[in-house]
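Complex shown without one protein chain; remaining protein chains in place.
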Amino acid sequence: MDYRPYMRKAHYYETDQMGIVHHSNYIRWLEEARLDFMEQIGVDYVKLEEMGILIPVLSVQCDYRLTTKYNETVMIVPKLEKVSAVKFKISYRIMAPRTKELHNTAQTEHCFLNREFKPVFLKKDYPELYSLFKRYEGFDLTDL
Amino acid sequence: MDYRPYMRKAHYYETDQMGIVHHSNYIRWLEEARLDFMEQIGVDYVKLEEMGILIPVLSVQCDYRLTTKYNETVMIVPKLEKVSAVKFKISYRIMAPRTKELHNTAQTEHCFLNREFKPVFLKKDYPELYSLFKRYEGFDLTDL
Amino acid sequence: MDYRPYMRKAHYYETDQMGIVHHSNYIRWLEEARLDFMEQIGVDYVKLEEMGILIPVLSVQCDYRLTTKYNETVMIVPKLEKVSAVKFKISYRIMAPRTKELHNTAQTEHCFLNREFKPVFLKKDYPELYSLFKRYEGFDLTDL
Partner (left out) sequence: MDYRPYMRKAHYYETDQMGIVHHSNYIRWLEEARLDFMEQIGVDYVKLEEMGILIPVLSVQCDYRLTTKYNETVMIVPKLEKVSAVKFKISYRIMAPRTKELHNTAQTEHCFLNREFKPVFLKKDYPELYSLFKRYEGFDLTDL
């Protein structure tokens, strides 16, 4: 039971005139890291959407500590904090790969919806999917 | 028979570390100006998609002459250059509202597809929509 | 002492394959609304950067209640919650202009930095600017 952190190099078009990555882009990086994490633990989001399951965002929270420059690579470490019958919460550390200095800490919450944007009760309707998530609840990537 | 040019103020997050609007954003502004133009001439893109008609981009061409800074407003003047049974071409001038100096000139080509991404023959299948477009073919906004 | 809420129409390129505005774009809309608010109360961000003052984001928090569709217009109401000698906090309501239904609630925190990314003590170094901010602390736009 393991997964790799998500490595991300900052693109030029992600910078703004302050000369650093614009703060909105980290929210996109969280999504990249989240979907990469889900793929690694066996939850393929492409298949999910084909099955008619959407996973929208309920809330986003991000703290900015260190700026990121163009062409700099950061390591994003998602952690599945909590999984319930109808939603889940992920925390993220964005850090310098070598020094492990924190650039950002963040958190997102999600629910499961069907194509009509009605709630899906994952635990009841898709028990196997639910247990895939549940296995990783609270699991911490420590050896980075 | 007339329409207004599209006015657009540059957002902070649209700049890059050169201190100017990143070149990719103009392609997005063209889309804004195009959909605004279509709405003005009576082609409501929301309704089009509800009817199952998509208007993807076949090609984009953009020349960059003057840079645009954060909070600067430009005027975008679309012109429907050519409408055929299955596709159309629009040209654009992006300019300073007062001096009329050209920031960019651009051109995009489009076709009509249905939800299955199969071609729609607008002239044959949606003659009224076709004539809405056709009326503006070659029409030039001159009094800016 | 007053200001207008910020009106924003969703662009096509801001949607994702769920058919709604991608959640990261709201973070950008907050910036638009914030800079528009600052301009309205007399704090011109263009001049600020010319003076060498940057206002980076320390934290972002956003809750998603209602989705926004392409071409839909929302009203964003920023409120300057707290101003201190070195930083400030703004809350935002994003809502349907007519019904006042909440699409999102959000909050951002900011500090003042110079070009070398060192803290600027606004109260001490730019007292006039500080009082411009301070005047609006806690002021609520009620008559929407």
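The chains carry the letters A, B and C, assigned in the order they are written, with residues numbered from 1 in each.
To be clear about the criterion, contacts are C-beta pairs under 8 Å (C-beta built on N, C-alpha and C of every residue); 3 or more make two chains touch, one makes a residue touch a chain.
What you see is a predicted model; the values in this text were computed from it and never measured.
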For a quick check of understanding: of B:41, B:62, B:86 or B:141, which residue touches the chain that isn't displayed?
B:62
Residues on chain C that touch the omitted chain in the whole complex?
12-13, 15-20, 22, 24, 70
Touching residues of chain B against the unshown chain: what are they?
17-18, 20, 23-25, 27-28, 31, 49, 54, 56-64, 67, 117
Touch list for chain A against the chain that is not drawn
11-13, 28, 31-32, 35, 45-46, 69-71
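Here, only the chains that are shown with their structure count from here on.
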Chain centres computed over CA atoms; the one at greatest distance from chain C is chain B
Whole-Å gap between the CA centroids of chain B and chain C:
29
For chain A paired with chain C, centre-to-centre distance based on mean C-alpha positions, whole Å:
25
Could you give the separation in Å between the centres of chain A and chain B, each centre being the mean of its C-alpha atoms?
35
Among chain C residues, those touching two or more other chains are 28, 31
